[in-house]
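Shown here: the complex without one of its protein chains, the others still in place.
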Amino acid sequence: MPKNSASEPRQNQRPALALLSDEDLRLCLRKMYLIRKFEEAAEASYVRGLIHGTMHLSIGQEASGVGAVTPLRPTDYILSTHRGHGHCIAKGADPKLMFAEFFGKDTGYCRGRGGSMHIADVAGGNLGANGIVGGGLPIAVGVGLSSKMRRSGDVCVVFFGDGAANEGAFHEALNLASIWRLPIVFVCENNQYGMSMPVARAMAVPNVADRAAAYGMPGVIVDGNDLLAVFEAAHEATERARRGEGPTLLECKTYRLRGHSKSDRNLYRTKEEIEEWRRRDPIVRFREELTSLGCLTPDASNAIEAEAAREIDAAVEFARNSPQPDPAQLEQNVYA
Amino acid sequence: MPKNSASEPRQNQRPALALLSDEDLRLCLRKMYLIRKFEEAAEASYVRGLIHGTMHLSIGQEASGVGAVTPLRPTDYILSTHRGHGHCIAKGADPKLMFAEFFGKDTGYCRGRGGSMHIADVAGGNLGANGIVGGGLPIAVGVGLSSKMRRSGDVCVVFFGDGAANEGAFHEALNLASIWRLPIVFVCENNQYGMSMPVARAMAVPNVADRAAAYGMPGVIVDGNDLLAVFEAAHEATERARRGEGPTLLECKTYRLRGHSKSDRNLYRTKEEIEEWRRRDPIVRFREELTSLGCLTPDASNAIEAEAAREIDAAVEFARNSPQPDPAQLEQNVYA
Amino acid sequence: MPDAQTAEREITYAEAVREALSQAMEADERVFLLGEDIGVYGGAFGVTGDLYHRFGPERVIDTPISELGIAGTAVGAAITGMRPVLEFQFSDFIMLAMEQIVNQAAKIRFMFGGKATVPMVVRMPGGSGTGAAAQHSQSLEAWFAHVPGLKVVQPATPYDAKGLLLAAIDDPNPVLFFEHKLLYKTKGIVPAAPYRVPLGSAVVRRLGSAAPVVATSIMVTRTLAAADALAGEGIDVEVIDLRSLRPIDKPTLIESVQKTGRLLVVYEGVQTLGIGAEISAIIAESEAFDFLDAPIRRLGGRDTPLPYNPILEKAAVPQTDDITAILRALVAGG
Partner (left out) sequence: MPDAQTAEREITYAEAVREALSQAMEADERVFLLGEDIGVYGGAFGVTGDLYHRFGPERVIDTPISELGIAGTAVGAAITGMRPVLEFQFSDFIMLAMEQIVNQAAKIRFMFGGKATVPMVVRMPGGSGTGAAAQHSQSLEAWFAHVPGLKVVQPATPYDAKGLLLAAIDDPNPVLFFEHKLLYKTKGIVPAAPYRVPLGSAVVRRLGSAAPVVATSIMVTRTLAAADALAGEGIDVEVIDLRSLRPIDKPTLIESVQKTGRLLVVYEGVQTLGIGAEISAIIAESEAFDFLDAPIRRLGGRDTPLPYNPILEKAAVPQTDDITAILRALVAGG
């Protein structure tokens, strides 16, 4: 997707803009809105009893998902987490099929078998959300290895949280990826908490990226609420990976504005803290930046937002009207 | 054990000597000889068909085991590895009961149930060798936590190899120990290989100790074939742990002169490399240092060596003459 | 009016677990809790609740997300004199800790010739029914019932949740304590004072003359509902709550089969090699064999990962109607 921009001055302000056309930028904004509306609609559907189970919303984290995936080609891969709606939409998934999955319908990406925590869009290169914290990290090593063995040139972006960085899987995966110089970008979405556990109590170093040194790989820290900053770092890491120079650990500092999941009573953080981060809303910020750079008029942004809302409404409708899976097919697809 | 030495000049040469009396030094030499003779006798017993199973010899690594354990008090703990005879003897175990265990006899430390890979001297503070690479690391966290909760002041030294440093268990254990500031010394015996895998192919950083930074703990590298160097670093780490300042990662660079185990055909390393390290034999080196410092006459060292040999011979005899366990008691001690 | 100690109140299963934890911690300062988000958050299912505020962060220890590490922490603490009670947020996550639980905790005492004990408890919720899908809904207890050195219990009632947990904490061996998500909010009579339900004992929940059903965990509730339905048809089913999967209370099972000549085992775990396989085999090799006059039936989970969709999810594990139907057939003919 990246292509050279014609506008000299703005890329001086933000180097990322050298790589992103106005069209690209609008698409990023559109995706962020799609994610936000998707999750707000998911919340509303839950309240209305249309969705069961639990859900993990990434509201407030849209920039890291979209920014990290934007440098990717369609054939590149991502591996996602329990908080994965954003990654999925960023990689180009169809919200209709995502909502259908969320509603447990046969038309969903996983035919209603997976639900929110397991949405996968394999054809689109999203190898799945994961219910296991850190579960995608070792899988990414295999995806990277396979890409290298098949000489496909494809890169794998694997998302994980700050909490996941304390799992053994993190350590083994980063080490393997590094010694084999695999085309992987490890994207840590550090949203300050693993459920109720603040990062500072879960580890004795200030940044997850500080751990990159233990694997001899670059560790990069960016403001995860700044889409262009995330994009720029991810672009560099992706290019590096594609050149065969190995993996990068990219840490996006961000924040989840909602609770961890439906059971969260927010006892471990203050309203003020949440408010403080709400003021750094990545969508508002990006939108304002685009406006001030002259890439987008307020009207155009409003139109993007409204269109995203319509698409999500249609997706919910599609999901509601889709058929339930047939219980007679329960044991289908246990085996190939 | 450490006490002030009267001899000013020698502690200027080696600061460790400020803490070790002549008696202490002789005990260190004695333990190193006991280990060497123990393992040579184990080899011989194996060849003679007296021992079955496999064994992992630490010949060439005696300084790291003895050096790391010497700063400990009797109530302090160690956790050991599959290559654990040295640690066990260093912590004060009785070679008779160790050999009996090796011979699978009812008089052994584990009544013949554990064998070489599971020798434990719980009363002496050795909480066991371990058949699982890295298996002791998470256990050490619990030992350290328990020590802290019980306010016993006891320190836990946990040994592991360079290969173990790539297990997830390493990562989780070091992180937990660090955030909880536990009284633990993580002693990595880097003998250059995990079975056939050279360190440089198994990780992308030159030293295991480089990983300490990922946990906000000190990482210290010493010449693992230099007993005094190991002792000094271990002493500092132990004191730090006892003061409640948290864990240390101590890496001892050493070499195993024997194959990994009985199945090893040494295809992954050269004779020259082995020869090169043989010249750095930690026992010879320590003994010569003691002689040159005037702590020990050659005759006295010879006597220590001979006495160790006799003790080991007696241990083998004890083991040979000990009774086999009674198969009727097979299911004993499955439960308490 | 009974005083606070002898009072029997209706409390939930989750409250019963919490009460056991709290009484064990009050009685023995070696007991402490370890787990992810068990502190201020009060546990993913709210089970530890206010214990953090009552006992402080030194005894209710919030851990990073490091299942293998914290399992090892429990092992190390247990062998050096403490009595850790570990919580996994979902029993599915124990897979990350199998090494410490099965290779270490279960074997240390044996491998060391009896020179150490490993008194630790691992609490965790299993089971489906909350739409949590394949990685958060499994019933894995049968794996651990296969492992010498472990004990395994599955309380089905608030009363047993408290009594078995206190017994598990007392026990000098590693005990795996499988709670059930759907049971957390169910209520039952629970004495306020501490009491123990012995590990290894099944209990007859309903006496009857027809085919006994051996059930575990939430399947006890569903089986009792099925038995009530069948009572109206004049079928009088005996219901046994297995409670303890290792060791298994063989005499209670054998006796009941000898009385009725039939057997159905109902459990949520995958049918193949689930606990029903063992119960069936125990009966088929026992003196009760000669009393059998119909095939031994098992009704376990279907041969599939747990699906997200609620209709499929229900279809994947035994429901009351399934139990009723199979029992009717079993009593009728075989």
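The first chain written gets the first letter, and so on, giving A, B and C; residue counts start at 1 in each chain.
Criterion: a contact is a pair of C-beta atoms (placed from the backbone, for glycine too) under 8 Å apart; a residue touches a chain by one contact, two chains touch by 3 or more.
What you see is a predicted model, and the numbers here were worked out from it, not measured in a lab.
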### Message
Using the touch definition from the header, name the shown chains in contact with the chain that isn't displayed.
### Response
A, B, C
### Task
Could you tell which one of B:Leu27, B:Met195, B:Val284 or B:Ala336 touches the chain left off the display?
B:Met195
### Summary
Full-complex touch with the removed chain, picking from B:Gly65, B:Gly84 or B:Gly114, is B:Gly114
### Query
Which of these, B:Pro15, B:Gly53 or B:Pro74, touches the one chain of the complex that we don't see?
B:Gly53
### Task
Against the chain that's been left off, what residues of chain A make contact? List them.
77, 79, 108-114, 118, 120, 122-123, 127-128, 130-132, 135, 137-147, 149-150, 156, 168-169, 172-173, 175-176, 179, 332-336
### Contact set of chain B toward the excluded chain (per top definition)
52-54, 104-105, 110, 112-118, 130-135, 163-164, 166-169, 194-197, 201-203, 263-265, 267-268, 324-325, 327, 330-331, 334
### Query
Mind pulling the chain C residues that touch the left-out chain?
68, 92, 95-96, 98-99, 102-103, 106-107, 110-111, 133-135, 142-143, 145-149, 246, 248, 269-270, 272-278, 280-281, 283-286, 289, 292, 294-298, 303-305, 307
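In this text, only the chains that are shown with their structure count from here on.
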### Message
Measuring between Cα centroids, what's the chain most distant from chain A?
### Response
B
### Message
Quick check: how many Å separate the C-alpha centres of chain A and chain B?
### Response
46
#### Entry: chain A-chain C separation of Cα centroids, rounded to whole Å
38
### Task
Find the geometric centre of each of chain B and chain C from their Cα atoms only, then give the gap between the two centres in Å, rounded to an integer.
41
### Query
Where in chain A do residues touch two or more other chains at once?
166-169, 201-203
## Note on the structure
Check: chain C positions touching at least 2 other chains come out as 63-64, 66, 68-69
